[in-house]
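For chain A:
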Amino acid sequence: MISYVAATLVLVAIATIAGLALNLQWGLGGLVNFGLFGFYMLGAYVCALLDTKGVPPLAAMAAAIVVTAAVSAAVSLISVRLSEDYLAIVTLGFAECVRLFISYEEWLTRGTLGVPGIVRPFAGSVPPEWSDAVFLAFAYAWLALVFLLLRKITRAPFGRLVRATRDDATVAEALGKNVLAVRAKVFAIGGALLGVAGSLHAFHYSYIDPTQFSTTLNAYAFMAVIIGGRGSHLGVLIAGFTVILLLEGSRFLADVIPFLDGAQLAALRLFLVGAGLVAILIFKPDGLVREYRLRSGAS
Partner candidate 1 sequence: MGQLIFNGLVTGLLIALPALSLALVFSVLRFANYAIGSMLTVGAYLVYAFNAGLGWPLPLAALAGGAVGAGLALAIDRLVYEPLKGRGGVTLLVASIGVGIALENAVRFIAGSSTRGFAVEVARPLRLHGLRINQEQITTIATVLLALAVVWIVFRFTRLGRAMRAVADNADLAAVRGIPRRQVVCAVWVISSVLATLAGVLVGLDGNVDPQMGWNYILPVFTAAILGGIGNPMAAVAGAVVLGITEELATLVLAPHYRTMVAFAVMALLLLVRPTGLFAAQGTAK
Partner candidate 2 sequence: MSGLVLENVVAGYRGRPVLHGVSLSVPARGSLTVVGPNGSGKSTLMKTVVGLVQPQKGRVLLEGEDVTRLDAPGRARRGLGHVPQEANVFRSLSVSENLKVAFEFIPARSGATFASRLEAVLALFPEIRPKLKVAAGHLSGGQRQMVAMAAALMPEPSVLALDEPSAGLSPKNAELLFAAIARIASTGVTLLMIEQNTRLGLAVAARGLVLVAGQVKAEAPATDLLSDGLMQSLYLGGH
């Protein structure tokens, strides 16, 4: 039971970090990333493959963060000349390509066999019975770090610039701001966070295979951002802890509701995510917490 709760809490932290990444890219920057799971999967695999080749876990994680950041920036540049509509399909297309590549390039990723034996950070210096607790703390330390980092970025001049390019790219351009560079940076930072989330995923399961990565993560992240309030990191944090906890916790219900099997329950859960997403867009477009704005009249 305790281990179930701990595992659920880790998954909540991971999904919330993904939600925060999306909040930076879409909430703050107006850039719809519909391929979150691809960057996440990329991060998980880079981390896992290096880790199982003997690279120290933290170094493997750092490498995953760098790779996903760089790749994210590169992908955002594909749609430089276009509006956000296209970025959604470009990121989705990229994610599908990542999934295909990892599924079929067995020489590198072992394909559908998956990558077993991923070593968690501090595994050597922590007694095995404490491993889950230490990892839980590790995941939450990352969540806190990510949250504080994003809050700092948002309140810095760069955050204002990001919002300005979201609200009116033409005006920002006219004011001499390089919209392209801003977008690439936003995507890179968001990608780095997805690298964090992916690495945590690899460490958490200690075995990864392509079937673990699906659009469920997309759904959770969009849910967290829309419920939390676009642009509000605090809102996303709260939404992550209520909604994703509820959704993940509902795996329980399989034992309670006998006439629904596990697959049906999973489908029902995702159905509710989709319908909930739409309902919030319609009825509570600002989400739980309003976006942070400078109090001065500068806005």
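Throughout what follows, a contact is a pair of C-beta atoms (placed from the backbone, for glycine too) under 8 Å apart; a residue touches a chain by one contact, two chains touch by 3 or more; residues count from 1.
In picking the candidates, the idea was that all candidates are chains of the complex that A comes from, given by their letters.
What you see is a predicted model, and the numbers here were worked out from it, not measured in a lab.
By the touch criterion defined above, chain A in this complex contacts candidate 1 out of 1 or 2.
Residues 30, 32, 34, 78-86, 88-90, 92-94, 96-97, 100-101, 104, 215, 218-219, 222, 226, 263-264, 266-271, 273-278, 281-282, 285 of chain A are the ones touching candidate 1 in the complex.
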